[in-house]
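Every protein chain except one is present and positioned as in the full complex.
For chain A:
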Amino acid sequence: MGPDPDEDGFGTGTTGETIPTDAIIRGTDVVKEYETGGQVVRALKGVDFEIAPSDFVAVVGPSGSGKSTLLNLLGLLDVATSGDVRLRGEDVSTFTDREQTRKRKETIGFVFQSFYLIPTLTALENVEMPRMLDRTPTKTRERATQLLERVGLGDRLDHYPDELSGGQKQRVAIARSLINDPDILLADEPTGNLDRDTGDQILDLFDELRRDENVAVVTVTHDDYVAEAADRVVTLIDGRIRETESRRANFEEDAEP
């Protein structure tokens, strides 16, 4: 029932030369500006970041501080105005739109606050969705079933989102984010719409995934309780990193199979 042991997060997605670092994505002096209504807004004013395999990083800060912008840059949904962002040593600003999409597919998994499941698809089909265009229906179905079992929804494969609770929906969404074996899971307020107990289950699931699949988890949150579970908390205020608090990883103490 467990994932393949050979999936260490580095096996996929590495093309071309790699520089000797174990960072998946690294940013140096990253600036991001937006233009809204003729006015230039500096959302990030020179930040450094680095995500390594099985990291659990929580990004906190008041709204408008640049958290979402940072997450978009990490997710290759956006490119920095200046500064250097490297995905496994490759400068992401040199990617074409097509390459960017492909790298995103290979490297990043997304989990959203409001799940964004497709209401007309079953849990299983929702998980398969990112791979549907790959024309490998048999392999995809096997993997999707495996992932739903992994997140504890093996008995809900054919349920539609309407028939699932909030926590179950988020677990479907997490399974979906894992279908392409990403190296990083980006979670935007993953527990924002969930109660505390359900949130706990999601955080436990993150720990399991980090341990078993070497997936790094980066989450943006308002929730101190989520931040406490992370082993690194980055506080963003007004586009700058104010504080980075490192904790000892706490998932190793868990005795989950």
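A few notes on this one:
Here, a contact is a pair of C-beta atoms (placed from the backbone, for glycine too) under 8 Å apart; a residue touches a chain by one contact, two chains touch by 3 or more; residues count from 1.
We take it that contacts and distances are computed from a predicted model.
Of "Putative ABC transport system permease protein", "Probable chemoreceptor glutamine deamidase CheD", "Chemotaxis protein CheC" or "DNA polymerase II large subunit", only "Putative ABC transport system permease protein" is the UniProt protein name of the chain excluded from the display. The chain not shown here is touched by just one of A:26, A:67, A:105 or A:232, and that residue is A:105. The set of chain A residues touching the chain not shown comprises 68, 72, 75, 77-78, 97-98, 101-102, 104-106, 109-110, 112, 116, 118, 120-121, 129-130, 132-133, 135-138, 140-141, 176-177, 180.
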